[in-house]
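Written out below as structure tokens is the structure these notes cover.
Omission of a single protein chain aside, the complex is shown with its protein chains in their original locations.
Right, chain A next:
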Amino acid sequence: MGSITLKNVSKVFGAHAVIPSIDLDINDGEFVVFVGPSGCGKSTLLRLIAGLEDVSDGAIVIDGKNATELPPAKRGLSMVFQSYALYPHMSVRANIAFPLKMAGEDKAVIDKKVEDAARVLNLTDYLDRKPRQLSGGQRQRVAIGRAIVRQPEAFLFDEPLSNLDAALRVNMRLEISQLHQQLKTTMVYVTHDQVEAMTMADKIVVLNRGRIEQVGSPLELYHRPDNLFVAGFIGSPKMNFISGGPAASHQAHTIGVRPEHLVLSKDHGMWQGTVGVAEHLGSDTFLHVNADGIGTMTARVSGDFAVTHGDRVFLTPDPQRLHRFDEKGLAIR
């Protein structure tokens, strides 16, 4: 039903190719997250799928039909915008009902569908309010409500959580994931936050400068990054990269070790260094260690590991979880 296929899609603004050429398959019912640094073309890609921008070349196939030339309304997709884009002069009820009204549905049918959507999203008590009388999270839910009443082939989310505060973001993340479990509709979600990508996605598409760096499940990307970019982008804190002597001893140009795969000891180990800053999170501590002859490395240790600024420590990488890259930045396996 809600499968989306991009064939050789490109987008050029003037002389600048924002997206040189992309091929991608999104299966029905999948939760796909486009993630990448700002300016990587992820929002443009979403807008191309939505039909809000025209492709410069290539084809977009939605549900087996070529949708490249179709206007946005005819593609059977609905979108949740970063600013929510609610209609400010309409009540919550009228906002959610708007797409149905535009589709010329019966008044009774509209009422029922709006009530249903409101129940799913806990908005029943707010139906007669105006958007400006709602909190950020409630506005977000209204925007989602407006998207789900149409029963689209797929949902598109454009950085929907970036305007919410941290606590609410975690909540909404969970709610959107639950919604996906309930509706089992395809969802395409754009974010620059790799935590959102890791926690929500079935499939992550990592974009950089308009190109797909890697496509895979969150754990695939975490365990088997294809290149330096993905290795550095996925995982928090960032992976440590070491080049030169220590890398050469592993027959690689660069080696990467995640902070959680470094073993720390006060008396023995492979590399020696001085503790710079210790960030205590309670359960864990992130240590920024100035390793002799290597540079700054981040290590994640248990919260009980007692060291302070200036202490000498030893670091040993877990050899099973060492990532090796060649001079082009591609993974050696």
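In this text, a contact is a pair of C-beta atoms (placed from the backbone, for glycine too) under 8 Å apart; a residue touches a chain by one contact, two chains touch by 3 or more; residues count from 1.
Going forward, contacts and distances are computed from a predicted model.
Entry comment: the absent subunit's protein name, as recorded by UniProt, is "ABC transporter permease y4oQ", drawn from "ABC transporter permease y4oQ", "Hydrogenase-4 component F", "MBOAT family protein" or "ATP synthase epsilon chain".
Only one of A:Ser56, A:Gln82 or A:Thr316 touches the chain withheld from this view, namely A:Gln82. Considering the complete assembly, chain A touches the hidden chain via residues 50, 52, 71-73, 77-79, 81-83, 85-90, 98-99, 102-103, 146, 150.
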